[in-house]
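Removed from the display is one protein chain of the complex; every other protein chain stays in position.
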Amino acid sequence: MPNQLLAGKKGIIFGALDDQSIAWKVAERCVEEGAQITLSNAPVALRFGKIQALGEKLNAPVIAADATSVEDIENLLSQSMEALGGKVDFILHSIGMSLNVRKKREYTDLKYEWMLKSLDISAISFHKILQTAMKMDAVNDWGSMLALTYIAAQRTFPDYNEMAEAKSLLESIARSFGYHYGAQKNVRVNTISQSPTFTTAGSGVKGFKEFFDYADKMSPLGNASAEACADYCVMMFSDLTKYVTMQNLFHDGGFSNMGMSREVLAPTEESE
Amino acid sequence: MPNQLLAGKKGIIFGALDDQSIAWKVAERCVEEGAQITLSNAPVALRFGKIQALGEKLNAPVIAADATSVEDIENLLSQSMEALGGKVDFILHSIGMSLNVRKKREYTDLKYEWMLKSLDISAISFHKILQTAMKMDAVNDWGSMLALTYIAAQRTFPDYNEMAEAKSLLESIARSFGYHYGAQKNVRVNTISQSPTFTTAGSGVKGFKEFFDYADKMSPLGNASAEACADYCVMMFSDLTKYVTMQNLFHDGGFSNMGMSREVLAPTEESE
Amino acid sequence: MPNQLLAGKKGIIFGALDDQSIAWKVAERCVEEGAQITLSNAPVALRFGKIQALGEKLNAPVIAADATSVEDIENLLSQSMEALGGKVDFILHSIGMSLNVRKKREYTDLKYEWMLKSLDISAISFHKILQTAMKMDAVNDWGSMLALTYIAAQRTFPDYNEMAEAKSLLESIARSFGYHYGAQKNVRVNTISQSPTFTTAGSGVKGFKEFFDYADKMSPLGNASAEACADYCVMMFSDLTKYVTMQNLFHDGGFSNMGMSREVLAPTEESE
Partner (left out) sequence: MPNQLLAGKKGIIFGALDDQSIAWKVAERCVEEGAQITLSNAPVALRFGKIQALGEKLNAPVIAADATSVEDIENLLSQSMEALGGKVDFILHSIGMSLNVRKKREYTDLKYEWMLKSLDISAISFHKILQTAMKMDAVNDWGSMLALTYIAAQRTFPDYNEMAEAKSLLESIARSFGYHYGAQKNVRVNTISQSPTFTTAGSGVKGFKEFFDYADKMSPLGNASAEACADYCVMMFSDLTKYVTMQNLFHDGGFSNMGMSREVLAPTEESE
C-alpha cells in the first residue's frame, strides 16, 4: 500500500542481511514509499549475506561499515550524502550481536571482554552513528533516527542473556541523544521494541521457537511480523510523527502490557 | 500532505467543539486522507460549538450523543453505520471534563459525586463506547480505537486535579479492553498522551499559560501542536500500525522522558 | 522477629476479615512491633468476620466504618484518636470489591452502576480517608499512608476484570494525594503491589488457583506470602522509609519484572 509517505526523503538502513531481516523489509518499504536510500552492514555480512542483490533491486548503493568504527561511519555518511545528493532524513539501526550467546556462555558465567564487545556492537554503535552524524551535520532538520530493540530491556527473559543489557543501553542512548539532537536540530530519536521475529539472527537463539509461540499466544493480536515492523518504521520516518521523540515504542501485538492471557494459562480450555 | 492513508475507511470522531479542538483537526485530516466520518459531541456542545459548520465542510453527519449514555451511543453507532454504509474502522475519543476543576474545588477538597461524574464523562465513556461497539459488532476487524490522554496519568501535576485520576482510569480501560477486542476481533485500542494544547477546554485550567510554556521549554522539540497530534492520530488509524495495541503513546516533543532541561534550569544562561 | 520498629506509633488498619487477610497479619505485626492500633471494616464484615477476636487479642478497638462514607470515616478517625490518645502515624487501606466480578459479568459486559460502586469502594475510599484525615488534621507529621494494590493496574490479567481499573485509580490517588500530603505535612502515601495471595477475597476469583501457581512459577522467589507482606508494611510504616512517597512498590518475588521464566516455558524440562 504505497502512499508516497517518504517522497523526497533520503535515508540509511543498517543491518539488512537476507530477506528474513527486518532491515531488509524496511529498505523495501522505504523505497516503495518514495525514499532514496543507501544500505550498510559489516564487511563480513556483506560477504555472506545477500545485501548486494537488495541494493541492485532497490537501486541503493551498498556501503560496508563496521558500526563500531567511527572512521567507517564517517566514510559511510560521506558516501551516502554524495550518493543521495544531500543530507539524510532518516537512519535505521538494526544491529545486535552477543558474543556470549554465540559462544554459549550463561548469563552467570559471562566473559567480560565479550560483554564489552557485545555492548559496543549492539548499543554504543548507535551513539557512534548519532554523534558522528551530528558532528558531520549529516542529518536534515526534523530527521528521524530509529533503532530496533526488544522488551528484554525492561523485563527478564533468561535466554536473552546479556542482550538485555545491550538493549537497555541502546534505549538509554536513544533517550539521551534524543534530547541533544532534538534541542539542536529538531531531530527525533526513538526505538521500536518489536515482537520476537524469525530472522536469521533471532531464530538462532536457544529455545526461540518455543518462545516465539509463547509470545504469539500471549499477544492479543499475535506477534507482529517483520513486514508490519517495516510499516511502523516507515511511519516513524514520515512527517506524521514529527513530535515523537525519546520514546521506546512497543510494536508487539500487545505483549508488553499483558500480564497473563487465557490462551497461555489454559490452552486446553480455549473452547469454554 | 495527504497520502490517502485512510482511503476507504470509515470513522467516528468524538469531541470536536471548535477549530481549536484536537478532534476538529483530526476530523479534517481524516477526511483529507480519504476517510468518511461522522462527528459526535454532547447535545450542549452541539448547541454552543461550531461542529455543524465542520460537518458541512467535511460532508460528515453530526450526531448528538451524551457519551455517558449507552442508549445515546447505541443510537450514534446505528446512525453512523447507516450514514457511512457499513461498520466503522476507527473511533476517536477526545472527551474530558472535571466538575471539581470547573467548580474550583481543590484536590484535597473534592466533592465525590462530582468526581464520579468526572470519571464517568472522561474515562468510563470510553468503556461504554467500546463495549457498545463490540456488542453491536460495529467495528471492522483490525479497526483502531483511540483516546486522548495526558501524562498526569503517570506523574503529578497539582493543578490537573482529579483529571489525573480520570486519565489513569482511561488508560487502564484502553489496556484492558485492548486485550478483549484484540483477542476477539483484532481491533486495537490505544491512547495518545499529548502535550498541553491550547484548546478551549485546556486553556481554561488555572495557570495553563505558565504550564504550557514550562512544558514547551522542557521538551526538546517543543510542545506538539494540535495539528501534529492529528497527523499522529491518522497514522494510528492507518494500516501502518496494525500491531500496536494496549499502548499509551507519548506525543509530546520528548517531555515525558525529560528529567531536567538546561532551558528550564538556567533560562538566563542559555547563551553559555 | 520483633524489633520495636513501631514503638510509640499509632495506626488504623482497614480491611481485616479473618486470619487469611493480609490486613489481619499487618495488624498482628504492627502490634508486635510496638504500635497501638484500631481496626476497622464495613459493618457487614464485622458481623460475618472474626475481627472482634483479633481486636481482643491485640487490645485494639474495632470501629465499624463504611469506607465509602465520609461521615463514617470522620467518626472512625475521631474515635481512633480518642482511643489511641492522639493523632495517628499510619493507616492501611486493604479494601477491594468488584460487583461485576461478584455477579459474574464479563469485562465486555459490565454494568456501569456496579462499576462506579466498585471504584468507589476499592479506590475512591482511599481518597476519602486521606482527604478526611487531612481536614481533621488526624495524622502526625511524617506519617505513612499505605494501600494494597495489584499489578493488574499496569498489565492485563483478563479475569481480574474491572478491578484493573479500580487499582489504576487507587494508585493514581496515592500519587496525587502524596504530593499534597507531602507538601503540607510530610506525610507519605504509597501502594504495595502484592503477589496473588490466598485470602478469602482473592481465592474466590475464577481460576485463582491456576493463576496463583503460574505467578509462583514466574517469580524467582515464588509468590510473596501475606506474612511477608505484613513485614513490608511494617517497614513502610517505620521511620526507615521516611522519604519514600508516591511510589507503587512491588512485593511479588520478582514477578513484575519477569518476561518469561524457564519454569513456565518448559515445565517438563526443569531437570535439564
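Every chain is named by a letter (A, B and C) in the order it is written, and numbering of its residues begins at 1.
One rule holds in what follows: a contact is a pair of C-beta atoms (placed from the backbone, for glycine too) under 8 Å apart; a residue touches a chain by one contact, two chains touch by 3 or more.
These figures come from a predicted structure and were not determined experimentally.
K.L.:
Which shown chains does the hidden chain touch?
P.N.:
Across the whole assembly, the hidden chain touches A, B, C.
K.L.:
Which one touches the absent chain: B:V88, B:V189 or B:M258?
P.N.:
B:M258
K.L.:
For the chain left out of this view, which of C:G15, C:P158 or C:G253 touches it?
P.N.:
C:G253
K.L.:
At which residues does chain B meet the chain that is not included here?
P.N.:
Touch with the absent chain occurs at residues 151-152, 154-159, 207, 210-211, 214, 257-262, 265-266.
K.L.:
With the missing chain put back, which residues of chain C would touch it? List them for me.
P.N.:
1, 3-5, 175, 178-183, 186, 188, 195, 219-221, 224-225, 228-229, 231-232, 234-235, 238-247, 249-254, 256-258, 261-263
K.L.:
Provide the residue numbers of chain A that touch the chain removed from this figure.
P.N.:
Chain A touches the chain not shown through residues 70, 107-110, 112, 115-116, 119-120, 124, 127-128, 131, 134-135, 153, 155-156, 158, 164-165, 168-169, 171-173, 175-180, 184, 246.
Methods note: only the chains that are shown with their structure count from here on.
K.L.:
How is the touch graph of the chains shaped: line, ring, star, complete or other?
P.N.:
Drawn as a graph, the chains make a fully connected set, so complete.
K.L.:
Report the inter-centroid distance (CA atoms only) between chain A and chain B in whole Å.
P.N.:
Comparing mean C-alpha positions, chain B is 30 Å from chain A.
K.L.:
In angstrom, rounded to a whole number, how far apart do the mean CA points of chain B and chain C lie?
P.N.:
32
K.L.:
For chain C, which residues are shared contacts with two or more other chains?
P.N.:
155-156, 158
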